[in-house]
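The structure under discussion appears below in the form of C-alpha cells.
Note that one protein chain is taken out, while the other chains of the complex remain in position.
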Amino acid sequence: MIVLSLTPLPADTVPLPVMLLFVLVLSIFLGFELIAKVPSTLHTPLMSGSNAISGITIVGALLSSGSGNGPATTILGTLAVAFAAINVFGGYLVTDRMLAMFRKKDDNS
Amino acid sequence: MIVLSLTPLPADTVPLPVMLLFVLVLSIFLGFELIAKVPSTLHTPLMSGSNAISGITIVGALLSSGSGNGPATTILGTLAVAFAAINVFGGYLVTDRMLAMFRKKDDNS
Amino acid sequence: MNGVVVINICYVAAAILFIYGLKLLGSPATARRGNQISSIGMLLAVVVTLFNRGIVDYTWIVVGIAVGGVIGVIVARTVAMTGMPEMVAIFNGFGGIASLLVGWAEFHPGRGHSPATLVAIALAVLIGGITFTGSLVAYGKLAERITSKPILFGGQQIVNAALVLAVLVLGAICCFADGGSSPGNARYGIFIAIVVVSFILGVMAVIPIGGADMPVVIALLNSYSGLAACAAGFVILNNVLIVSGALVGASGLILTNIMCKAMNRSLANVLFSGFGSASTSGGGSGVQGEAKPIVPADAYYIIEAAQSVIFVPGYGMAVAQAQHAVHELAQQLEQNGCEVKFAIHPVAGRMPGHMNVLLAEANVPYDQLVEPDDINPIMETVDVALVIGANDVVNPAAREDETSPIYGMPTIDVDRARTCIVLKRSLNAGFAQIENSLFFKDNTRMLFGDAKQSVTSLVAEFKGE
Partner (left out) sequence: MNGVVVINICYVAAAILFIYGLKLLGSPATARRGNQISSIGMLLAVVVTLFNRGIVDYTWIVVGIAVGGVIGVIVARTVAMTGMPEMVAIFNGFGGIASLLVGWAEFHPGRGHSPATLVAIALAVLIGGITFTGSLVAYGKLAERITSKPILFGGQQIVNAALVLAVLVLGAICCFADGGSSPGNARYGIFIAIVVVSFILGVMAVIPIGGADMPVVIALLNSYSGLAACAAGFVILNNVLIVSGALVGASGLILTNIMCKAMNRSLANVLFSGFGSASTSGGGSGVQGEAKPIVPADAYYIIEAAQSVIFVPGYGMAVAQAQHAVHELAQQLEQNGCEVKFAIHPVAGRMPGHMNVLLAEANVPYDQLVEPDDINPIMETVDVALVIGANDVVNPAAREDETSPIYGMPTIDVDRARTCIVLKRSLNAGFAQIENSLFFKDNTRMLFGDAKQSVTSLVAEFKGE
C-alpha cells in the first residue's frame, strides 16, 4: 500500500521571480491601505519619510561596493552607497525633526 | 578590468520557506488592514465569506486526491476535496444570497 | 515560460482576486461584487491546480467535488437567515477537517519528510483537528442539541494540561525523531495519536464555554480554520493557501476582538471563566420592583403619537422571525410622519452582524441602521424605543450596577428614551442569565408575547385605523 514516490509537486519549484512578484503585489496593496490612512497633516513628513525608505537601495549598493569585482563596480557601488546614505540619514533625521514639532493642544499653552 | 566572477549573491538563494514566511507576514498585515474596514453591517457575510475562502485548502486536497499515490492518499485527499468543496460552494453561495438582500434606501420603498 | 511559472502566476492572480474581493467587502454597495470576485479567484486557483502534472487521475477529484458541491449548494439554498450562526459554525469545522486531511494525506505517501515539513503537517493536523471538533461542539450548543450551559467538572484543568502536554511531546517525537527520514509504523502510530488528541482538545476547549459566548468561539474557530489552511500551505509550499489562510485568520481575530470589546470582557475571560454556568446565573422574574405590562392597543396609542421611534432588535427577533413584521411596522410609522431608525448593537443576536442580515432580508435599507455610538448621545430626543426581543444589550446594569458581570459593557441606553416598550414573552433573563432592571423602570412598558405576534397586532392597529 505504501508506495515510495517522489511526485514533484509543482510548488516545490515555485520560481524565485514569481515569489518576488507575489511579494511585490502584496506590498503594493498593503502600501495603499496603510498610506491612505495617513492624515493630511502628516503628508510632508510622509514624503520625507518615504525618501528615507527609498534609500533602502543602499542594500544593493553595499553589495556592489564591497564585492571586489574590479574598480568600475566598486566606484559605481560606492557612489550609490553615498547617494543612498544621504537619503537614509537625511530623510530619517529631517522627518524626526518635523514630527518632533507636532503637538496636541494640551502639550503646550 | 572586466573580471569574470560568479560571486554568489545571497539573494540568489533565498530559501523558499523564508519567502513563504515573507508572504505570510505581508498577508497578515494586509488582512488586518482590509478587514478592519469592513463595517459591522457586513460582519455575518464576512464570516460566511471567509468560510468560503478557507476552502482554498481544496488546492492541496486536489493534489492529494489525484496524485495516484495509493488508496490511502486518494481516500484522504478525496474526503478533503469533498469537505473543502462544501465550504467553497456553500460559503460563496450563502454569502451571495445574503449580500443580495442588502439595499439602500432609494432601492426600495 | 514553462507550465510551472504559468501556474504560479495564476496563483498570484487568484490571491489578488481574494484581496480585491475583501477590499470591496468594505462597503455594502460593493460587497456582493467583492464576493463574486473572490469566488472567481477560487475558481482560478482550482482550475490551474487541475493542470498540475502531479495529478494523474481525475476520477476521485470529480467525485469529491460533486459530493461536496451538491451538499454545499443545498445547504446554501435552504438555510434560514436565522440559522446563519449554526451554518458558519459547521462550515468552520469542515475547513478545519479538510486541512487536517490534506496534512494527513501528505504524511501518508510513505516518503521521508524534512523536519520543517513535518512541523507544518503537525500544525495543520493539530489546528485542523481542534477546529473540527470545536466547531461541532459549538454547533451543538447553538442548535441546542447539547446543553448551552458551560460543562464543568472537577480536574478539568488538569486533564486539559495533560492533553496539551501530550500533544507537544507527540509532536516533537513525530517531527524530530531520526530526522524524519523514514515513515515507519511507530511514527505513523504517533501521528494518529496526534490526530486523536487534537480532536479531544477541540471538544475540551469548547465545552466549558457557555452558549452565549459561542459567537466569540465561532469567530475564533473561523480564525483557526484560516491558520490551518496556512499550515497546509506550508506543507505543500503553496502561496495562495498562505495568503488566503492569513486573510481568514485575520478576519476571525478581528471579529473576536470586536465582540470581546463590545462585551467588555477579555478573550481569556470568555474562553476560561465558565461565564453563564449555573453558579453565576440569576434566572427568574421581578425582584427589583414591578413591571408595567401594556396591551397592543395602548402601545399603539403611544407609538402613534411619537415623532421619533427607534427599534432595538435582539436575539428574540430572530427566534420569533419577526423581521418582516418589524419592517412593516416601521413603514406604517414612517407613513404616519414619524422618524424611524434601527439601532443595532454589535453583539445583538448570536453572531456579529446577525440583526443586519435579518433586517436586510426584510428589505430594511441599510442606511436606516445606526450604531450605539450614534444613537446614545441623542437618546433623550427619542420618543419611543421599541425593544424587539433584545435583553442583555439594553441592560442598564452595565452602566449602573458595578457588581454586575456585564458592568462596563457598552449598551444601547434605551432607558434614557422618553418611553421604552419591551417586546418579549416573559421577564426571563437573556443569554447572559442576568436580571434586567430596564423592565422595572418608570418609563418602561412590557408588551408580553411572541415578538412577531405583538408586532403584527401593532401593524393591525395602524391598518385598522
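Order of writing sets the chain letters: A, B and C. Residues in each chain are counted from 1.
Quick note on the criterion: contacts are C-beta pairs under 8 Å (C-beta built on N, C-alpha and C of every residue); 3 or more make two chains touch, one makes a residue touch a chain.
Remember, predicted model here, so these are calculated numbers, not experimental data.
Visitor: So which of the visible chains would the left-out chain be touching?
Guide: Taking every chain of the complex into account, the missing one touches A, B.
Visitor: Mind listing the chain B residues that contact the chain we can't see here?
Guide: 2-15, 18-19, 21-22, 25-26, 29
Visitor: With the missing chain put back, which residues of chain A would touch it? List them for me.
Guide: Residues touching the hidden chain, for chain A, are 16-17, 20, 23-24, 27-28, 30-32, 34-70, 72-74, 76-109.
By our rule, only the chains that are shown with their structure count from here on.
Visitor: Averaging each chain's C-alpha atoms to get its centre, pick out the one most distant from chain A.
Guide: Here the answer is chain C, farthest from chain A.
Visitor: Taking each chain's centre as the mean of its CA atoms, how far is chain A from chain B in angstrom?
Guide: Once rounded, the distance between the two centres reads 26 Å.
Visitor: Could you list the positions in chain B whose residues touch two or more of the other chains?
Guide: 16, 23, 27, 30, 34, 63, 67, 69-70, 72
Visitor: Note the residues in chain C that touch 2 or more other chains, in rising order.
Guide: In chain C, the residues touching two or more other chains are 19, 23, 52, 54, 108-110, 236-239, 243.
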